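Below: one structure, written as C-alpha cells.
For this view, one protein chain was removed and the others were kept in their places.
A and B are the chain letters, set down in written order, and residue numbers restart from 1 in every chain.
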Amino acid sequence: MLAAIICLGLIGLASAITLGFAARRFAVEVDPREQAILDVLPGVNCGACGFAGCSGFAREIAESSDITTSCPPGGATVMEKVANIMGLAPIVSDPQVAVVLCQGDNDHAKAKYRYLGINDCRAAQKLADGPKLCPGGCIGLGTCARICPFNAIEMTPAGLAVINRARCTGCGKCVASCPRRTIRLTPLDASIHVLCNSSDKGGVVRKYCSIGCIGCLICHKTTPEAYVVENNLARVVYDHHLEALPAVSKCPTHCIRDFATGYPQGSALAPATVPLHSGKAA
Amino acid sequence: MTMSRLKSFPGGLHPNDSKLATAGLPIEDCPLPPELIVPFSQHIGAPAESCVHVGQTVLKGEVIGTAKGFVSVPVHAPTSGEVIAVEPRPHQSGRLLPAVVIRPNGRETWAPGLCCAVPQELTPVELRERIWQAGLVGLGGATFPVHVKLSPPDDMPIDTLIINGVECEPFLTADHRLMLEAPQRILAGIRILRRILRVQRVYVGIEANKPDAIALLTPLFAKHGIEVVPLAVKYPQGAEKQLILACTGREVPTGGLPMVTGCVVQNVATTAAIADAILDGRPLIERICTVAGPGIATPKNLRIRVGTPLQHLVEVCGGLTCEPERILMGGPMMGAAQLSLAAPATRGTSGLLIFGPGQLPVRPEGPCIRCARCVGACPSRLLPTTISAYSRLDRYDDAEKYGAMDCIECGCCSYACPAGIPLVQGLRQAKGAILEKRRRG
Partner (left out) sequence: MADLLLILVSAIFVNNFVLSRFLGICPFLGVSKKVETALGMGMAVTFVMTVATVVTWYIQTFVLVPYGLEYLQTIAFILVIAALVQLVEMVVQKTSPALYQSLGIFLPLITTNCAVLGLAVLNIQKDYSFLEGVIFAIGAAGGFTLAMVLFAGLRERLELSPVPKPFRGTAIALITAGLLSLAFMGFAGLVKG
C-alpha cells in the first residue's frame, strides 16, 4: 500500500518538475479575452466578418479592441457580449437581410441563348454577359444558394433565387457571389421592395420581361417620399418604407412586392415564415 | 515520310479533319457587303480610339481608330466609303461594342501616303514601326499585336524563327490555300522577319495532311536556308508551345513566355500580311477565311474584308441548309459561339462554321469517372479534371498549385471527356480568378 503511494507519488513529482521547467521554457502569451470572445461567437466559421473563421475574429478583436466590424450571424446579442468582454460600449445597428431584386424567372423573362455549361452564375455571366436578355436579372443557376452558409436561399423550379427572410442573417456572402449584383442587403423590418435590377428603358424591358420595372413613375407619384426613380429603375427609400404600401397595388407590372403577403411566384416558402408587417399603413 | 518519323509533342488528340470540303478550293474574293461594321476591339490589348465622325468620307486603308498604348494597334477602313455610324454594334464577344459602320461607295480608292519600301533600306526599328502602323496582329486567331512579339526584351535573345503553317483546327483550310497560292509573299515576309529579329535559323511547320504544300514549299524555301518541317497530324500541333517543342525540342518553362526559349512564332498568313505592309504599304484590312460546316450550302475559302457581317459571308456561300444551332467563329475546338449572324468578321476570323440541329452532339454532364482521358490528351501535361474540380469548389489557390496558368485552353480535355464535363470552362474560371487575385495584389 505504502509502496504504491510512494511509487505513484514519485512519478507524479518527477512529471510535475519536468513540466514546470518546460512551462517556463516554452511559455506562450495568450490573451484570456480571446478565448472568452471565441466562446460567445456562433462558431459557424462563415467568414462574413472578413477574418479567417471565428478564431480569427476573436484574435483580431482581442488585439485591436476595435468592435466596429460585427459578426452578422451572431447579430446584436453576440456583439453586445463581445463589447462587455472587451469593456467597451456596444455599437447599435439595425439587423439586415438580403433580398434578390428580381422576379424574372423562366416564365417571365426571355433568354438570350441556350446555355450549356457549368451550373454557375459567374461562369454563365462571362459568356456574352449572361444567358438572359435582361442585363441585371437573376440568372438562376444557384451560385448564391450554394454559397449561403445558412441554407437560406431557395431556387424555384422556374429558376429564380428567393431568400428566406427568417433564416437570412445578413452575412452578405450571396451579395458578393452574384455576378450581376442583383442581391442587396436591406433593413430587416422593411418588407416592401421593388424587385427589379434593370436600368433599361421601359420599352426595352417590356420586350424581355413581363414583371420588370418600366420606370413609369406611378409609384413615385403615389408616394413621393417612399419611392425614387433613377435610371429608369424605381427603388424604395427604406427610411420611409412604412409609407410604401399604397403603391404596391398600383404598379402596372407588379414588380413591387410586399413580403408580408408572401414570396415571389413559384416559391415554396409559406408567408407565415415572413416577419409580420408592422401594420402601420400610410 | 512515315508517321513514326514525324516530329510531334506529347498529349493531344485526333479529331476528324473535315477539311476535304474546302482543301481543294482556290481562294475567292468575297464581294463587298452593303455595310461594313469595323469594331475598335479586334486584338489583344487596348481597343483603338475613334478618330472619325458620322458623315465623313474615308478612303481605303485610312486610319479610323488610333492605337492606345503599346499593346494596341490602329484600325483602318477596309474600303472607301461614307461613315454612317460610330456606335455600339454586335461584336463577336456577344456584347455590343463601339464600331465604325461604313457604307462602301464601290470606288475602292486607296488612301494617299501609303508608301512602298525596300526592307533592306529600313532598320529593324523602322520596320517594326511600319508593322505597328499597318495594324498587324496575329492572324492565326490569337490577334496578338505583331510589333510586340517582335520586340523581345534584351534578356531574352532570339535565335530561331518558326512560321506556323500547321492549321490544326478541323474544317479550316485558309492557311493551306495561302501556302499553295502565295508562297512568294510568305517568303518575302520571312525575309523581312529575319531582318527584324536578326536570326538565321527559320523553320516552317506544316502538318502532314497538307502534302501538296509541303512538296511545294520545301524546295522553294530550302534555297533561302529555310527548313520546312513536316509534323505529325495531331491537334493542337499549331499551338505556340507545342510547335516550338516539335520543331526545336525546347520546352517553354511553366509560367514562362515562349520567347524564353529563344524562339518567335508567326502564322503564315501574318507573315504574308507583313510582306504586304512593308513592300506595298498596305494596312491589314483583309484576310482569308474558310466558311464551312454542314449548315453552309456551298463551303468556300474567301478573301474577306475586315468588318464583313457574318450574314453576308453565309449569303456568298449559297446560304444556310437549315436553321443554325451553332454558329462558330474560328475552328470547332477553340472557336467562339456567336449569338447570331449579325456580328462582323474581324482580323482574327479564320473561319465561320455553321452547324444545324443535332450536328454537334450535346452531352448532358455526368460525374467524373477518373478515366484520365483528359490527362492523356492535355498537351500541357496538366490534370484538367483536378484543376476543374478545384475551380468549381472556388479553391483557386489549389487550382494554381496544379498549374492552371499553364493551360492553353485548346479544348482537348473537354473533347475527350466521356462524361461531358465542361472542363475548359472550369479551367478558364480558375485562370480568370487567379489573374484577378494577382491584379488586386
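Everything below uses one rule, namely that contacts are C-beta pairs under 8 Å (C-beta built on N, C-alpha and C of every residue); 3 or more make two chains touch, one makes a residue touch a chain.
In this text, all values refer to a predicted model and were calculated from it rather than measured experimentally.
Of the options B:209, B:301 or B:386, the residue whose C-beta touches the omitted chain is B:386. When the full complex is taken into account, the listed residue touching the unshown chain is A:18, out of A:18, A:93, A:151 or A:249. Across the interface with the omitted chain, subunit A contributes residues 3-4, 7-8, 11-12, 15, 18-19, 22-23, 26-28, 55. For subunit B, the list of residues touching the undisplayed chain reads 367-368, 386, 389-390, 393.
By our rule, only the chains that are shown with their structure count from here on.
Subunit A and subunit B have Cα centroids lying 45 Å from one another. Those residues of subunit B whose C-beta lies close enough to touch subunit A in the complex are 93-95, 337, 339, 362, 392, 422, 425-426, 428-429, 432.
Subunit A makes touch with subunit B in their complex at residues 112-113, 116-118, 120, 122-123, 126-129.
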